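Complex shown without one protein chain; remaining protein chains in place.
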Amino acid sequence: MDASPHPRPRHHPRLGALLAAIVLAVTAAGCGTTESIRITPQPGATGSALPPSTATPEPSPSPAFPVTLVDDEGTEVDIPAEPERIVSLTPATTEILFALGVGDRIVGRVEDITLFPPEAGPIPEVAGFGTVNIEAIVGLEPDLVIAGGNFFTPPDGIERLRSVGLTVLVVYAADVETVFADIELTGRAVGRGDEALALADAIRAEFDAVAAATADLAAPRVFYELDATGAIYGPADESFLAEMIALAGGDPITTGSPDAFEIPLERLIEADPEVILLGDAAYGVTAEAVAARAGWNVMTAVRDGAIRPTEDVIITRPGPRLGEGLRSLALAIHPDLDLPAEGGG
Amino acid sequence: MTAASAGFGASRARTRRSLLREGARRHPRALFGTAVVALAVLAVLAVGFGTVSIAPETTVAIVLHRLLGLDTGATWSAASETIVWDLRIPRVLTAAMVGAALAVAGATFQGLLRNPLADPYVLGTASGAALGAAVALLIPVRIVVVEFGLVHAFAFVGALLAITVVYRLSRLSAWSGMTSLLLTGYAVGSLLAAGLAMAMYLSGATLRQIFAFLLGGFEAATWPRLAIALPLVVVGTAVILWRARVLNGLMLGEEAAAHLGVDVRRERAILLAAGSLVTAAAVAVSGLIGFVGLVVPHVVRLVVGPSARAVLPLSIVVGACLLVLADLGARLLGDIPVGVVSALVGAPFFLFLLRRAQSGYEL
Partner (left out) sequence: MTDLVPTDRAAIAGPPIVEFRAVTLAYGRREIVRAADLSIAPGERVALVGPNGAGKSTLLRALTGLLAPVAGQVEVDGRDVADFDRAALARRIAVVPQLAVLPFSARVEEIVALGRLPHEDPIRGPRPADRAAVAEAMDRVGLGRLLGRDARELSLGERQLVLVALAIAQAAPIVVLDEPTVHLDLRHQVEVMELLVDLNARDGTTVLAVLHDLNLAARYFPRVLVVADGRIAADGPPADVLTAARIRDVFGVDPGILWGAPWSPASADR
C-alpha cells in the first residue's frame, strides 16, 4: 500500500468536491495563462503553501534556477542548478518524474513492488520500506534527493543525507490537493514547472469529470477494505483514502478516529456498507471469500453482491495516475456511471 | 570428551590445544596484544568494504589526507571521501566503542552479581533506555544539540534513571545486596517494559522508529555523536579496570569479599555506576544490541580464566572486534540489524568453545 494516509485535520469531503469544482471553474476561466490560483490547504494540514512561482508567466523559457523551494515539511531547500542526477525515495515521485519526462535523470530509487512505469525497473534500488542506504545514495552523487515525509523515509536518514551535503526535498501529501501541489513542487525542482502545471491540470480535469458525473447520484455507504487477514483495516477518519472515496461519489465508512486504522467488526456491521471495495484484491482476496466470512452476510453489500476489487495502487498513490485512480474508484462505486472517455482538460 | 578413541594423532592434537590454552592462560598480555592487532585489522577491513566499492588505495589516501594532511597524489571523488570519512569511519569506530562498552559492562555485572547470566541490561537499563527513547520519539518536538537529539539524550537518561531506581529500591529489600539487586532489577525492568508497550501502542507512525531504535544499529553514527559518547565510555571503563581486583574478591560472595578487604557497599555502588554509565552511553548511541555483553566475557573466561584482571581488558578488545565484524557483516548482507548478525556469529562460536572447554559449565 502506497499512500501514507496519515491523519491530519482535514476539510469535509464534500467541501473538497466543492473546492475541486471551484478550481475547475477558475482554471477554465484562466485557461491560456500558465499561472493558476492555488488553493492553500487549511491550517494544520501538512501541505505547505507554495510561494508564487518564480517562473514568469510568459511561455518563453526563462531562468528557473537557482531556486529556493519550501518542501512539505516547511524546510527551505536551495536548488542551485537544474538537477541531472535525481534520487527518488517515494514510488509516487518516481512516477511523477517519468511523467514529466525526466525519468532518464533518475539514478536511484526506492524499492517498489508495484513498479510503474516499467522503464523504472533497471534503476538501482537504494532504499526499502523504512530503510535508506545512505552510502549507496552518497555513492551515486545525486544533486537532488526527493524523500517521503511522515516517516515514509526515516527522518534520521533525511537528516543524515542533508548532513553530508545533499539537497533533499521532502514531499508528503495527506490530502488530494497537496498531491497537485507536490506535482508542481517536483516539477519546479527539476526544471519542468510548466509540464508539471499541465500534468496537474490534466488530473484536475479528470477529477472534475468524475465530480460532474457523480454530482446527482446518491452516495452509497462504501467500505474500502485494506486488509482483513487479522483485524479489519480500513480508511481512518479524514484520511486521504476517505477523501478519494467521497470525491468518487461514495460515503466512506471510516474507523472512527483519525489515528486508528482498525475497525471492529461490530462497527462495520452497524455501519452497514452498501458497497465493499477490496483494496487487498492484489493479495488474492475475492468477493466469494468475503461473502463467506462469518458475520459479514448481514451487510447490504454482501447481500447485494456489491463486493468489487480495486487497483489499490492507483487510488492511493499520490502521483500522476491519481485521476485514473479516481475514475476507477468511481466506477467501482457506481458501476453504471456515465463517464466520458479519458483525456481532455 | 568426544575424540576419545581417535588415537595418537588426536591425543597429540588435544595436547597441542591444551598447551595453547595453557599458554593463553599464563600470558594474558600476549593474548591481549594479539586481540588488539586483530581489532586493527578488522577495523581496516570494515572501512574498506561497503555497498559502494572504493579501492583500498583510495581509502587509505583519504584517511591519510584527512587525518594527517598528507597528499599522496591520488585523486578521489567528493562522494568517496564523504563515504569513507563521514559514513564508514564513524560507523566502525562507534561499533568498536559500543562492543567494548557492552562487553566490559557485561563482565562487570556478571562479576558483581555473581551471575553468569547477567548482561548489561539486567538491572533495567534496557527497559529504561527504550522507554526514554519512545517518550522522546512521541514528543512532537525536535531538539538537536551537536547531533545528539532528544532520542539519544532521553535514552541515556532513561537508562541511568532506571538503574538508580533499582539501586535505591533494592536497598529497602530484605534480601542481601546482590540478590535484591537482581530481583528489583527484574521487577523494575518489567514495569518499564509495560510502559514501553503502552507507549508503542499509543504511538502510531512512530512505532517503526521505536522498533528501529530497539533493534539497534550503527547507521546513524556520526563524528559528533562519537565525540560525546566516547569520553563517557572511556571514563566508565577506566573506573571498572581500576576496580578489577574488587570483582575478583566478590567471587566467593559478599562476606568473603569483605573479609578479603573489599568495602562491598562502596564498591558495589562504584561498579554499578561505572557499568551503567558505559551501558547507557552505548545504548544512547546505538540502541539495544544484545548478546555481546552476555557472551563475550564468557568466551574470554573460557580462555584466560576468571580473574577480572585478564577478563576485563580482553573483553573490551574482543567485544569491539565482535561488533565491528558484525556491523561489517550486517552491511554486506543488505543492512540487516546488527544484533542479528552478532548473535548468528557469536552463538555457534560460543557453543563450539563450550564443547571444547575442559570443565563443564553449569549455567
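As written, the chain order gives the labels A and B, with residue 1 at the start of each chain.
Assume a contact is a pair of C-beta atoms (placed from the backbone, for glycine too) under 8 Å apart; a residue touches a chain by one contact, two chains touch by 3 or more.
Source: prediction; values computed, not measured.
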Contact list for the unshown chain, restricted to visible chains: B
Residue of B:Gly177, B:Gly195 or B:Pro306 touching the missing chain in the full complex: B:Pro306
Among B:Arg66, B:Arg208 or B:Arg245, the residue in touch with the chain that has been omitted: B:Arg245
Contact set of chain B toward the excluded chain (per top definition): 110, 114-116, 242, 244-245, 248-249, 251-253, 255-256, 258-263, 301, 305-307, 309, 357-362
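In this section, only the chains that are shown with their structure count from here on.
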Inter-centroid spacing, chain B versus chain A (mean Cα positions, whole Å): 44
Interfacial residue positions of chain B with respect to chain A in the complex: 50-52, 77-80, 82-83, 86-88, 147, 204-206, 208-209, 212, 219-220, 222, 335
Complex interface listing, chain A residues touching chain B: 6, 130-131, 133-136, 138-141, 150-151, 154-157, 160, 163-165, 259
